[in-house]
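The complex appears here minus one protein chain, its other protein chains still in place.
On to chain A.
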Amino acid sequence: ITKMDLMEQGANPNAGQTIKDELAGKCQKLFQAFLEEFQNSDGEVKYLRDAEELIRPERNTLVVSFTDLEGFNQELATAIQEEFYRLYPFLCRAVRNFARDHGEVPISKEFYVAFQDLPTRHKIRELTVVKVGSLVRISGQVVRTHPVHPELVSGTFLCLDCQGVIKDVEQQFKYTQPSICRNPVCNNRRRFLLDTNKSKFIDFQKVRVQETQAELPRGSIPRSLEVILRAEAVESAQAGDKCDFIGSLIVVPDVSQLSTPGVRAESSSRTAGVQGYENEGLRGLKALGVRELSYKLAFLACHVAPTNPRFGGKEIRDEEQSAESIKKQMTVQEWEKVFEMSQDKNLYHNLCTSLFPTIHGNDEVKRGILLMLFGGVPKTTMEGTSLRGDINVCVVGDPSTAKSQFLKHVEEFSPRAVYTSGKASSAAGLTAAVVRDEESHEFVIEAGALMLADNGVCCIDEFDKMEMRDQVAIHEAMEQQTISITKAGVKATLNARTSILAAANPVGGRYDRSKSLKQNINLTAPIMSRFDLFFILVDDCNEVTDYAIARRIVDLHSRIENSVERVYSLDEIRRYLLFARQFKPKISKESEEFIVEQYKRLRQRDGSGVTKSAWRITVRQLESLIRLSESMARMHCCDEVQPKHVKEAFRLLNKSIIRVETPDINLDQEEEEAMEEEEDDNQMNGHDAPNGVNGDVNGEVNGHEHTNGINGHGVNGESAKPSLRLSFAEYKRISNLLVLHLRRAEEAEDETALTKSEVVNWYLKEIESEIDSEMELINKKAMIEKIIYRLVHYDYILIELTQSGLKGSAESSGTESQEKDVTLVCFAYIVLSCFVKCCQSVMSM
């Protein structure tokens, strides 16, 4: 049978190959040789096993790595790349022969070849006329899929005149009857019957892909392309996926062309049947041979794979990726740039300035936001509690201090960022109400429920103006990384792994330096505590800064040319970010010690009351410190958190906490404030002391003052009674147990907390089965008490709350002895592994 290649007619003037294609035959042989001979590093014939798999009835496609082929025979690889469409049937034949040689496959079974690992990638926009027929890789977003149906690839026909059977009539996207019966004496050209049982079919699916945003020139509509998937490639792409397609661009002849005289293949009888209903005018036109000059394009893909790091989609968070796979996805230039960036001594600074070129000053905020973009490493404890790696940042500042600009920049820059305002015009909720203020006749929009995107950055402007219910939702999202939606009585929990970048206005419009941060913003303590970094932007009335601001703004207006000076383009930063985020830095021994050191320092200073910080230093800050250090390490593409990373993280944390120095205020006031804050701490733990508001808290201040004594005590306890010594692992296990128990108790019951004795009893009950004698029970009890003691006073994991309700450190020192009255509260939503690390270092000291 002569294979009439309609597809190539338009594109390739030399396409009329009616005689045996010699080049193709040669390539078929060479390709078969490749399949037979190519060995992997273990010396096995690589494709043998795969070919044997093809025996299974549902399999028919052999996936071949193009890189292998290039390594085996460069010439063959080039030929295939350039003439893919022409050679494709021959390559498939080679696969068939290969499969037949190595397994019992039905004679009639067809096989197909698919290539993967094609090194170069083309943009959809680059698929021009010259690319027709060659093997290319494109990536695009699948926007539409059609159902799979069988396609006739080779038909067997029965001549209705002479009853002769005509086999193997090739079909190309089009039902094609034999042009003439092969029986030389029979001149039948029209009357044929398709024998479906003897014809061959293939799975066939059309999908439409669209140019990805990254490839799209600004201001243009993305191009789309019809992709044809066959055999095993069907159903491998879903609408919304970003996929790589390897195959070739083809030109599809349209029906009108086929039904015009002069074309060899006959049009389908079904189409012909329609003509009977058509009007005279059409026939008239047809007789004149009117035809369109245009073709339709399609992409025939043999291999589909998800675009790995979803490059085009600007997706920067895909934790399953490895740095290596990302590197693979980049072009040489892109990779070189990333490498160059990772070597940049000034990277930190350059990234900041490139991200926010139009914002003057505020370097610390820029750094904080940058670290937020890199993020810490999310962890899961042995108990299955997941701990966020996302860094949350809050910018508090006077009006018109570029707060919104920061948010807008981040929204522009990062994928899946949501920008929303706590109130009014840009409500991001699902619904909203328009309400009229009767006094001023102003309309106000009251936003509905807030939507949060999973895996993104949520920029919230006017955070303080946000509705309480939204604040609660945000709170949940910030800590649990989920968001709960109650609708029609059904509560759904959705993932919301997002970093929050919030901007808030100070109470009363201006930041009052004589007051604490807490008093300056209208946020609840639990929410405040979920931010890793707070930045305070004060509209300083200072000639130098005023000049700088004026210069920047006037500059903006006086220079015509649109030049924003950036060391790195946004795309370069995006790529770098994607790459760097694949690192999961571990904390080195040195850094661990350093973290502990810094943390202790923070707490000491906090306790000593020398500097009045924005809030109490708690384990949360330790968590933040770890996250920020990890983020720093990521930024430099390090696998290990080094002390220098911790140092910068600490510096930033320190700045963020104690940014605004308070001028002298009278002591009474300070005391009041201290009280207030202690109460806040109380709330922070989601717990009210049994006595209600007046319940006194022995915060860390007390704990700290006693550190020395306790320290000694703890050591003594351990050395004097060797029987109470326990391995670190054991200590860790028990303390985790306790913390979890307390947490559970807190979550279950907000009203009453567990007293220390309750906890001890619970623990003993837990290990009841292990206890044989009374002696052992007493020992265990002593041990658990020691552990709790250590947890409270040394590791600050738990806090003791006394019920006696007395103020002042003098008094509270007395409470130490009244252990029975003490209520235990798990102090933090703590990274248990971090805690463990700290303990470890403490113990090793």
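In this text, a residue touches a chain if its C-beta (ideal position, glycine included) is under 8 Å from a C-beta of that chain, and two chains touch if they have at least 3 such contacts; residues count from 1.
Following the convention adopted for this analysis, contacts and distances are computed from a predicted model.
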item	value
Undepicted complex member, UniProt protein name, chosen from "Mini-chromosome maintenance complex-binding protein", "Phospholipid-transporting ATPase", "Sodium/hydrogen exchanger" or "Sorting nexin-5"	"Mini-chromosome maintenance complex-binding protein"
Among A:Asp101, A:Glu340, A:Glu383 or A:Asp546, residue touching the chain not depicted	A:Asp546
Residue touching the undisplayed chain, where the options are A:Ile166, A:Ile228 or A:Ala504	A:Ile228
Per the touch definition above, residue among A:His149, A:Arg190, A:Arg513 or A:Arg601 touching the missing chain	A:His149
Which residue of A:Lys327, A:His349, A:Lys408 or A:Lys781 touches the chain not shown here	A:Lys408
For chain A, the residues touching the chain missing from this view	9-11, 13-16, 125, 128-129, 132, 141, 143-144, 149, 151-152, 173-175, 204, 206, 208, 210, 213, 216-226, 228, 239-240, 251-252, 254-256, 259-263, 268, 270-271, 274, 278, 281-282, 285, 288-298, 313, 357-358, 399-402, 405, 408-409, 412, 424-437, 439-445, 448, 509-510, 539, 541, 543, 546-547, 549-551, 553-558, 560-562, 564
